[in-house]
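Structure provided below as structure tokens; questions to follow.
Of the protein chains in this complex, all but one are displayed in their positions.
For chain A:
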Amino acid sequence: MSTLEIRDLHVSVETKEGPKPILRGVDLTINSGEVHAIMGPNGSGKSTLAYSIAGHPKYQVTGGSITFDGQDVLAMTVDERARAGVFLAMQYPVEVPGVSVSNFLRTAKTAIDGEAPPLRHWVKDVKSAMQGLRMDDSFAARSVNEGFSGGEKKRHEILQMELLRPKFAVLDETDSGLDVDALRIVSEGVNRVHESTDAGILLITHYTRILRYITPDFVHVFVDGKVAEEGGPELADRLESEGYDRFLPGAVESASAASA
């Protein structure tokens, strides 16, 4: 049983005009086996939260803490976080020309486990994970993310998640840009990992669509750099019918009126 704890997290991003605060006091606790959805309008800081957990150098933590089973995540380098069991499925996966998917996966697996995976099992695992995500065998020989379609990039992210078996995964808008079939395939992949590893999952999304395939235990509405409302799956249904309007500036009165 693992726990990721985020306490009063403040994060700024460097801009030409100086540091700009994005996260303004985020509190979240995620345990193994739980699926948390973070929903919110564009610009609310959802992706900043994802990158801050993974340790992207562009984001400066100015206050608060992130701990993983009591360890100080913020003190770790990016790769140390990954080896501690934190995984980020990126919204915009990066191309690495000349590095084949199979080499990349094996290198990552070796780094995470601290030893090279036994070859025969590994080849089999990669093959079956790729089949599960309806990825053609030829993928393994292609350069990482180079020339991948949007959907292929997202499948490749979930493929990594399946093979690296993190304790805790952040999925940053994994659903964006996917058609219905791809969304279903990717969601099934996430559910498979979740069931077989009991990983805690933080699902960041703008839309409720993916929540039809991946059922969250908790839904957090993110507005202006912090959690504005929390609830169960029913909160997602409400957002589906009402949208984010009531959370946006100027809509405060009507929001309280509606909930009254």
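Quick note on the criterion: a residue touches a chain if its C-beta (ideal position, glycine included) is under 8 Å from a C-beta of that chain, and two chains touch if they have at least 3 such contacts; residues count from 1.
As a working rule, contacts and distances are computed from a predicted model.
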item	value
Identity of the absent chain, which is to be given by its UniProt protein name, from "Zinc protease", "Carbon-monoxide dehydrogenase large subunit", "Fe-S cluster assembly protein SufD" or "ABC transporter permease"	"Fe-S cluster assembly protein SufD"
Hidden partner chain, touching residue among A:93, A:117, A:132 or A:151	A:93
Option touching the unshown chain, where A:11, A:26, A:129 or A:164 are the choices	A:164
Candidate in contact with the missing chain, chosen from A:62, A:77 or A:131	A:77
Chain A, residues in touch with the chain not shown (by the definition above)	54-57, 77-79, 81-83, 87-88, 90, 93-99, 103-104, 107-108, 111-112, 143, 146-147, 160, 164
